[in-house]
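My structure is below; once you've seen it, I'll send some questions.
Just one protein chain is left out here, and the rest sit where they should.
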Amino acid sequence: MSGVTPLFDAIWDDYMFWSILVGAFSFGWLYHHTYYYRAKEGESPNIDNLEVGVFPKEYDNFKLEVTWTVLPFILIVWLTYISWAPLDAVWSQTGPDGYHGSVCEDGQSSNNFIDASGYVRSECYHEIGIEGQQWFWEFDCYGLSEELCATDYATVEGELKPHLILKAGETYLAEMTSIDVTHAVKNTEFGMMEDVVPGQTAYLWMPAVEDTSFLMLCAEYCGDNHAYMVAQITVE
Amino acid sequence: MSGDYHGDNHPSPWGPHDWGHGAPHNSYAPLVMSIGVGIFLLTFGGLFNFGEFDMWYLPLVMVGLAVTGIGLFVWWRQDMSFDASYEPIATGTPFKHIQVRKVGMWVFLMSEMMIFSSLFSTYMRYRQGIPRCDTVFERGMFDPVLNPDGWQEGVAVTCFEPASHLIASSWFHLAPGAINTFALIVSSFTIVQALRWAHKPVGSVDEEVRRKRIYRYLGATTLLATLFLTLKIVEWFVGFPLPEFLHEYNHGHSSIKSLYAEHYLITNDHYTHHSYIDEATGAHMVANIRVSATLFYVTTGTHGLHVLIGIIGLAYLTFKAWTGAYNPQSAVSIEYFGLYWHFVDLVWVLVFPFFYLY
Partner (left out) sequence: MNNSTSRRLALLAILAIAMVVVPAVTSLPAGIAGVKDSGCNCHGTEADSSVTASITGLPETYNASETYAVTVSFSGGPSTDGNMNLGGFNLWASDGTFSTVDDSTQLWGPSEASHTESGNDQRSWTVDWTAPESGANVNFILHVNSVNGNEGNGGSSGDMWNRADVTVLGFGDAPLPEVDPFKVLATLVVISGVMLSIVVLYIFYRKNPDSFDWENFSPWISEWLTSTDHKKIGTLYFVQGLFFLGVGGIMALMIRMQLAVPGNDFISQDYYNQFFTLHGTTMIFLAAMPLINGFANWMVPLQIGAPDLAFPRLNAMSFWLQPVAALLIFTGVFSGQGADTGWTGYAPYVVTETTHSGVSMWAAGQLMLVASSTLTGINFLTTMAVMRAPGMGWFQMPLFTWSILVANLMLFLSIPAFGVGLIQVYLDRTIGTAFYDVASGGDPLLWSHLFWYFGHPEVYVVIVPAFGVISEVIATSARRSIFGYKSMVYAMAGIGLVSFIVYGHHMFTSGMSPTLRFITMLTTMLVAVPTGIKIFNWLKTMHGGSLVYRTHTLWTLGFLVTFTLGGISGMFFPSMGMDVHLHETYFVVAHFHYVLVGGTVFGFFAAIYYWYPKMTGRMLDERLGVLHFLTAFISYNALFWPMHRLGVVGMIRRTHTYYITTDDFNALPEWAADWNMLISMSAFLFFASNLIMVYNMIKSLIRGDKAPADPWGGWSFEWMTASPPPTPSFDPHNLPELKDANEHVANEPGIFGQIFRRLMVSDDAAEEESH
């Protein structure tokens, strides 16, 4: 339904299913009671004999209350469980245990693909650098060949913005730093973002699977021209 | 704007909390104090701007403090006649029969505890996260993120230089802090003594003796607290000379320099300590100690501010004791202030080892 990344879509659909179920249950109940138990014309019953200054008669049902404590709890555990696996994929470690192997040798290709569960898997990855500053992004190909990674400038709504050109089928690990304040890289079509905190190095996977071209945005408010701190990323 | 305003409908006598006697007690004090604090915070932001000092705002800052003081005066003027004869008492369990103010005081201390916890969290984060200067320089263990290139001549290295490295290096340097610790602990004792005298049942002691004992003990507490702040100023800004026979125990130096004179400053990003010398070149190594100095001054300063507020409160209590206002019935006021004062003492007992010894 959403069409961001296969991984996102898979979780999204699961969550939408449960949301609609819970929503339909609650709203069905709500609408039924608001209609069925409305006060009838001319009636004003005082069902539990509410009286000023008297703590009202207790109205509870232990079994029911336990039911709607336990059932949501089980649902929560289930939702946590299905959200657990993607953790490893989103912040995959490097090396043979990770989803993207180790750094590529010269001339080696990632050959990445999306598996049945929506995870991107690759044989190896390439390292690139992203540096944020008020209010530009700067890309560094770390000496990768022109074919794998190239930078130039593109015009976005009349303004010149940095442009990163990546190769489809390759997976990149961006090493990100900031020289002034906190920024955040948001790659909409990769379905990911990560903060870039000054004084620290952050890492973000950029699995370029299909041909596309999109805007990389700054998602952490960083000052005056925050909204215009964009760059274009092209996968071809 | 005087304190003795009486609402038309409420010809109530002086005294706080007197809803117990039928009418709310109006006061300009909250409004005046809020405005004073507002003026202070506003103009203080002009007095200092990113470390730059602008003299022109000083009178305005004074105005802010003065207005706050007026508000405080109004508040106290209204409190003077309070003799605890209608001290409100709890009606709900589990505090039934406890005075309401006592519960309030404990609740207040809960938030004070959170304030100092947050300051200590900040301290722990930086103390843990930034390597100590002596480790860095003596063993060459440079933090890969903070100082990736290691040391180069003239370039400051970011590292943690605890104030204790200076202070605890000599007994004389430590003396003000040590005396302060002692002073605070004794002041906790004197205030308990004041309370003890206030508590003595009527008839068992001469009222004039009671009055004198209470205000003298409270006065002693005030003096000890003042001593604390004075020594703090000596330690931070003034320093002190040593008698001649002690010079040899102080590496031959004739005086103890203040932290200011030692350039242990929040603005100092080129700090040199006599022991940091590069063996290869003989050059002094320089360190950026702004974070360490910041932590030291702000944490001990926050505690010092609590002592200052305590002094203001104590001065008032002493004055009220001098007028003979305290007796077994109204002794609770001393008790509740004592709770605060013990807390301030307790915090110092934590601050002292973390910032002066370790």
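Note that the chains take the letters A and B in the order they are written out, and that residue 1 is the start of every chain.
Throughout what follows, a residue touches a chain if its C-beta (ideal position, glycine included) is under 8 Å from a C-beta of that chain, and two chains touch if they have at least 3 such contacts.
Small disclaimer: the values here were computed from a predicted structure and weren't measured.
**Student:** Determine which one of B:Leu65, B:Ala90 or B:Leu346 touches the chain that has been left out.
**Tutor:** In the full complex, the listed residue that touches the missing chain is B:Ala90.
**Student:** What does the interface between chain B and the hidden chain look like in terms of residue numbers?
**Tutor:** 5, 7-8, 16-17, 19-20, 22-31, 33-35, 37-38, 41-42, 44-45, 47-52, 75, 88, 90-98, 100-104, 106-108, 110-112, 114-115, 117-119, 121-122, 125-126, 129-130, 146, 158-160, 266-267, 269, 288-291, 293-294, 297-298, 302
**Student:** In terms of residues, what is the contact footprint of the unshown chain on chain A?
**Tutor:** Residue positions of chain A that touch the missing chain: 2, 4-5, 7-8, 11-12, 15, 19, 22-23, 26-27, 29-30, 33-34, 37-40, 43-61, 64-65, 68-69, 72-73, 76, 79-80, 82-84, 86-87, 89-91, 133-136, 138, 153-160, 179-182, 184, 186, 188-189, 191-195, 197-200, 202, 212-215, 217, 219-228, 230, 232, 234.
Everything below uses one rule, namely that only the chains that are shown with their structure count from here on.
**Student:** Counting only Cα atoms for the centres, state how far chain A is from chain B in Å.
**Tutor:** Comparing mean C-alpha positions, chain B is 46 Å from chain A.
**Student:** Can you check the complex and tell me which residues of chain B touch chain A?
**Tutor:** Contact set of chain B toward chain A: 145-146.
**Student:** Using the touch definition from the top, list the residues of chain A that touch chain B in their complex.
**Tutor:** On the chain A side, the touching residues are 199-201.
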